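To start, I am sharing the structure in question, which I have written as structure tokens.
Note that one protein chain is taken out, while the other chains of the complex remain in position.
For chain A:
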């Protein structure tokens, strides 16, 4: 079942086109990454999905309903967290979460807030004014707010920015656990490792257009093949000859041989070299990363 469906979505501010005719959908229980360089149109897209900005053209359907026909229903089952959106500064964390609890009509508000505060490590500063928190503490509060109404669809804009690595890891685990409970997540992040770890699918957006859509591995593999480095002990010539016959690109430098190869062929390569009696003292496999794709795609190189 499609939780989110976007058709020909366009947003112009005067002559500037921030989002240019994008279409995509997100299925129930999926975690989809929305990646792209700064100014690509990710945040404008998220704000349109939240109905905070009206699209110039196109259609957004959430839970198979449009905002025109079911705005309250959609917002009740949706939530978001952004590193860049603040809560009222003079209110304490507890007060802010309580206000949001009323806004979403959360049952047993106080118990729910305490549970989330404990989970995200907010309890020690729950009675502090929001303006006195560090960036990382604010991010944790924002995540508490995002999970308050147990949303069916969660929009996360840089959810782990400013967080310590251990907390960031916990947040990722929590998002994955929520996915198991059926939650659907659309996430923007500049942490490529995070996206690779969590996302089932990635939409890469640049200059307002979706220029690529695939699994994280699929996008990474568009940049280059995996690279296998050998420090040879014996059989360097046999290795190069085998690579040539098999159609793999290989180069040799001193005692080192590097072979570019599709990831699924690595096992075949290693088995064949063993059959040929080739011996090596060290092997490293350098897989392409989403980060490389990000850099190449952001630079506008076609992939």
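Definition applied: a residue touches a chain if its C-beta (ideal position, glycine included) is under 8 Å from a C-beta of that chain, and two chains touch if they have at least 3 such contacts; residues count from 1.
Criterion: contacts and distances are computed from a predicted model.
Asks: Assign the chain not included in the display its UniProt protein name, restricting the answer to "Phosphatidylethanolamine N-methyltransferase", "NADH-ubiquinone oxidoreductase chain 5", "Nitrite reductase large subunit NirB" or "Transport permease protein".
Replies: Answer from the record: the omitted chain is "Transport permease protein".
Asks: Using the document's definition of touch, tell me which of A:75, A:190 or A:229 contacts the absent chain.
Replies: Considering all chains, including the one not shown, the answer is A:75.
Asks: Which of these touches the unseen chain: A:85, A:211 or A:295?
Replies: For the chain that is not drawn, the touching residue is A:85.
Asks: For chain A, enumerate the residues touching the unshown chain of the complex.
Replies: Given the touch definition above, chain A has residues 13, 44, 47, 50-54, 71-73, 75-76, 78-80, 82, 84-92, 95, 98-100, 102-105 touching the missing chain.
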